[in-house]
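Structure in structure tokens, see below.
Note that this complex is displayed minus one protein chain, with the remaining chains in position.
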Amino acid sequence: MKPTLSLKSQRTAADLCYNPGHSRNIFNRFLTLIAGVFSLIAVIPLVLVLSYVIIKGVSRVNLALFTQLPPAPGLEGGGIGNAILGTFIVTIIATLIAIPVGVGGGIYLAEYAREGSFSRFIRFGTNVLAGVPSIITGVFVYNIIVSTRLIIGSSYSAIAGGMALSILMLPTVIKTTDEGLKLVSDNLRKGSLGVGASKFVTITQITLPMAFAPIATGVILSISRAAGETAPLIFTALFSYYWPSGTNSLFDPIATLSVLIYNFSIEPYEVQNELAWAASFILVVFILAMNIFSRWLGRLASK
Amino acid sequence: MASTPSTSRQHLASDICISLDNVTINYNNLAAVRNVYCDIPSGKVTALIGPSGCGKSTILRSLNRMNDLIDGCSLSGRVLFDGANLYDPMIDPVEVRRRIGMVFQQPNPFPKSIFENIAFGARINGYKGDMNELVERSLRQAAVWDECKDKLNKSGCSLSGGQQQRLCIARTIATEPEVILMDEPCSALDPISTLKIEETMHELKKKFTIIIVTHNMQQAVRVSDFTAFFNAKALEEGTGKVGYLVEFNETEKIFHAPVQKATQDYISGRFG
Partner (left out) sequence: MPTGDQKELYLLRRRPAYEKFVDSSFRNITISMASMVALILIAILIVVFWGSIESMGRYGLKFLVTSNWNPVDNEYGIATAIYGTAITSFLSLLIAIPLGIGTAIFITENFVPKRIRDIIGILVELLAAIPSVVLGLWAIFVMEPFLRPLLTILYNSLGWIPFFSSQPMGPGITPAILILVVMILPIITAISRDSLNQVPISLREAAYGVGATRWRAIIDVILPAAVSGIAGGVLLALGRAMGETMAVTMIIGNSNNFSWSLLGPGNTIAAMLANQFGEADGSQVSSLYYAAFVLMVLTLVVNIISQLMVKRLSLKY
């Protein structure tokens, strides 16, 4: 029937069997093996880093770690209590700035903006801002806040650090708010507007609550990322060997876990190095917990 | 089993191409279609019809192991082709697909040039002949040559839906399979394109065994020599439905003298 082709005539039933020696099957197995090995390599760093952080960190965990100040160089003991507290303070400041601005911007993009050049520019800018190196954010905040002593005459301060971190959080918060609100069914929006609700009421009482879970997921993820950031803090929040005290402490330099790890990792003292590992342990536990929590929240939201 | 087809199996056994022997297909341990016995004749067009959810597409996709792509899909029973059970662990599904080609419900040309769309399959099947000649011949057989001949280097996605589907048929022909499976090939197309594809099928059946799933009974009458009618019934366990083969016979008989009442009801439009 097909004189032009000889392909078919060569085929017999045995050809249907898997032939492991066939070049294409060898090629397939080889590439599968490579992909598997690559995946293994991709997972190894996490396992190695985590196990070192746990091994070196856990041994140093005790009550003093949370309640005492870092020791002076050459002395034993001490803790990182001020840095733990400082990380919380700076991260909270950053969150308090980033959430209203980010959620507000996200609401604008999802609920008000029409497809125009302005909203396109904002979306584009959000993505570009996400790509700005974090060290440049530090330089920026140093320039406009620290060196000008803009905030009631203080230079390096917890507030300056928080502002630098908030710039890093902003793109993520905007994007997740935008995307979360877009997931809300348009019918719901129409229904609310249809009974005469204003746009404000529709957003604050219908769409925003519906989109709560995805937005919260993104916000938590961005908080956990901000908590581990170092580069924007080294010349905004700086560091401190003392406890933050009173409301004034917001306007003073403040210790954070991440900057402590950086500073203590390059000191030649064993005690400081150990504290750096302990700080890493606490930071990683905190961040992974936040991550897993946001994942759980995300899964809850998709159900 | 109640679903044993009423037609005697010997009756059709003259020249069997693919034989389904007590085939049951499960998705995640839930039966989708159950206990199918069917001998599909060689060199003919066989249509699989039935209401949606009756498992006709699932059966079709099982014939060249396309269901392997779906997680959690498993098959019990035997699918015999050329003396081998296609679900034997020794079988290479890639070999199976080279000899049993498939045309899908949605036209799915590769995002490559029209020429490459045809040449890709032939090349991986080890075709050593004149590629230009093969491309032209395949496109001619699929009745899409005239529309394509001046833009062989254009993307396959630039064609209209009907042309894309005929390009996909040409792509399948170019690999020289013995059997062509067609999964509702016209469901996404307009009536004129449908007509052209049906004309193409009349040409193709001279060379290939064709098995087509269609929900359009007129189409089954127009193109097929044999028809298998599938139906779905509620599972005894209570949840969901399971498909089964009701009746398999010459198309003529199925549509004019069906044995089963369900077939009669279906073809007269009483349900489905």
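Labels A and B are assigned to the chains in the order they are written; within every chain, residues are numbered from 1.
In this text, a contact is a pair of C-beta atoms (placed from the backbone, for glycine too) under 8 Å apart; a residue touches a chain by one contact, two chains touch by 3 or more.
Owing to the predicted nature of the structure, the values given are computational and were not obtained by experimental measurement.
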Contacting the left-out chain in the complete assembly, out of B:Ala31, B:Val45 or B:Met102: B:Met102
Options A:Asn82, A:Thr137, A:Thr176 or A:Thr207, residue touching the unrepresented chain: A:Thr137
Of A:Val58, A:Leu96 or A:Leu288, the residue in touch with the unshown chain: A:Leu288
Chain B, residues in touch with the chain not shown (by the definition above): 64, 66, 69, 71, 94-95, 97-99, 101-104, 106, 108-112, 120-121, 124-125, 168, 171-172, 174-175
Positions on chain A where the hidden chain makes contact: 24-25, 27-28, 31-32, 34-39, 41-43, 45-50, 52-53, 56, 100-105, 107-109, 111-113, 119, 121-122, 124-129, 131-140, 142-144, 167, 170-171, 174, 198-200, 203-204, 224-225, 227-231, 234-235, 238, 258, 261-262, 265-266, 273, 276-277, 280, 283-284, 287-288, 291, 295
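Keep this in mind: only the chains that are shown with their structure count from here on.
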Averaged-CA centre spacing for the pair chain B and chain A, given as whole angstrom: 50
Residues of chain A touching chain B in the complex: 1-2, 4-5, 7-8, 11, 13, 15-19, 24-25
Parts of chain B lying in touch with chain A, wherever the complex brings them together: 81-84, 86, 88, 90-92, 94-96, 99, 125-127, 129, 137, 176, 178, 207
